[in-house]
Every structure is written in C-alpha cells, then in structure tokens.
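For this depiction, one protein chain was excluded, whereas all remaining protein chains were kept in their positions.
Moving on, here comes chain A:
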Amino acid sequence: MSTLTAPDQVPNQAPDSRTDTPGKKRSKNYRGVSPALRAESNIIRSIGVFLLWAVVAVSIAMLLWMVLQAFRDTRSILSSPWGMPESLDFSNFVRAWTVGDFATATFNSVITTAVSSFITVALAAPAAYYLSRVESRLTNGLSLYFILGLGIPAQVILIPLFVMLNKVYLTDSLIGLNLVYIAGSMPFTVFLLTAFFRSLPMEMEEAAALDGATALRTFVQITLPLAKGGILTAFVLQVVAHWNETLLALTLIQSTEKYTLPVALISFVQQQTYSGADWGGLFAGLCIVVLPMLAIYIWLGRRLTEGLTLGMGK
C-alpha cells in the first residue's frame, strides 16, 4: 500500500532492505518494507532457508573440526573421529614442520607468493592504466591480447614452459616459478585493473594536467593514490591464487628444499602410502595451508568478494 501513497519513500527504503543487519534492526525495518520486497513465507522457502543455515553450520563445523583434529594424535583420531583434543598438543605441528618439511615449504610459499604478487601488480597497474586511458585501435587490440590469456588453461603452457625454462636453467628454481606466476597472472590482473581504472573519475587527472604535471607524474601522484583500493584488491587476489597454485609448482620444482606448500602437502600424502597414515601430521599440514587464507579472508574479505565479482561482472 505504501507504494501507492508515498512513491518517493521507495528509494529511501530500498537501501534499508538491502543492508539487512540481522536481529532487531531488521525486524523493525520489516514492517516498513513494501509487500513486494517482503519474503513470501511458504514452505519451500522455509526449507530453503533452513538448508542454507545447515550448509553454513556444516561448513563452519568442518573447519573447526579440521583445526581441532590437528591437536590429536593419529590413533585417537582414527578411533573416534568426533572426539575433542584432550590438551593443546602441538606435536603434530612440530612433526609436520620438521619431518614433513613444511617449514621450508612455508618459507618458500610465503616468499614466492609475496614476490610474485607484488611484481604482478607492479607490472600490470601501469599497463592497465594506459589501456584504460588511451582509446585507440592499438589499445583495443592489446586489451584483447591480454584477455585472451584468461581462456588458456595452465596445462597448455605446462610442457613448453618446462622445456623453455630448462634451457635457461630455471626449472627447479623459485625464480623460474615466480616468473611463471607473474606471466600467468597478467591476463586477470590487467583485466581487473583496467576495469577499475575506468571507474575512477578523470577530473582529478585533468586538473593535474592543467597544473602542468606530466602524464607520468599524474599517474604516480594522482591516480595511484586514488586507485589504492583496487590495487590492494588485485594484490590480495593474486596472493590467494599464488598461495594455492599447484600444477605449475608440481611440474617445475623437483627438489624438496624448493617445494612450495601444496607440493609439500602432496609429497606428505604420498609418503604415507609407505610409512603408514599420519593423520595428525596431515591435519596440521592442512591447517598450515588453510589458516593463512582464513586470516586474509577475515581481514580483507569484502575486498576479495568485491574484486572477484566486479572483475567478473564485466
């Protein structure tokens, strides 16, 4: 009814209904929202809501369960998979850290992820800026050229890369792996940042140009500070991608002391075929892979989801 009597209220109410904070505030808003926006309460819907919350509960429980199991020894994990750790026992982590070579692997992963993500963004940002600001047939072609890479699966470049890097002694080398990661991330990062730079207002840059700043100075002093958010998003997305990358690392790295975490995890799993299952150590290893991502997600979660959905939204 409110739609008929006061149409101008609708835009005011719309944001409210979207920024639904759970609990009291929500239920207060509920009556104010027009009937069209109110959820129908039928049985299918209630089942759906129930199932969704069940999914949420199970997901959180799984994560918690995995972390808790990492504090129990293999025998008690196997005898009662639902049990709780009796004490805060870090021996699994110690064993994974020392015997499973997770220490060096973690170090390698941290270095590789940080370096390759940083250089990726450092190279992609200027390129994306140029592609977003200059309109010509050449830049359109270049944009297309970069986007092309999005569709090429990693296994296509795997073998030629191995052959090429082998020629210049960059296989089994973290430098080689970094270079490959940087090149492989170029399509997505250039694509994302081009979209982001396009969304920035041009007026500030024009003002800077009128004040006599060179194009380079405008980019460094005006655009980059404005684009901090987008660049951070691109960086974090690359951190996630490089931290988890497996196929290329598995192919290009052979010696244990250069393993990154996913490769170390695979070799740890495969050792168990010979040395018997060490579920405690394995759970500790899984925690070392997952928990840093959880930390990043809690810290910068909104950037991640927005970056991924914005990057995809066109």
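The definition used in the following text is that a contact is a pair of C-beta atoms (placed from the backbone, for glycine too) under 8 Å apart; a residue touches a chain by one contact, two chains touch by 3 or more; residues count from 1.
Note that in this section contacts and distances are computed from a predicted model.
Candidate names were "Diacylglycerol kinase", "ChsH2 C-terminal OB-fold domain-containing protein", "Fe-S oxidoreductase" or "Sugar ABC transporter permease", and the UniProt protein name of the unshown chain is "Sugar ABC transporter permease". Check A:Val94, A:Ile111 or A:Val163 against the missing chain and you find that the one touching it is A:Val163.
Among A:Phe71, A:Phe93, A:Phe146 or A:Tyr259, only A:Phe146 touches the chain left out of the display.
The chain not shown here touches chain A at positions 3, 10, 13-14, 17-18, 20, 22, 26, 34-40, 45, 48-49, 52-53, 55-56, 59-60, 62, 66, 78, 81-82, 123-124, 126-127, 129-131, 133-136, 138, 142, 145-146, 148-164, 179-180, 182-184, 186-187, 190, 195, 198-199, 202, 205-206, 209, 214-216, 218-219, 240, 243-244, 246-247, 250-251, 262, 265-266, 269-270, 272-273, 277, 279, 282, 286, 289-290, 293-294, 296-297, 301, 304-305, 308-310, 312-314.
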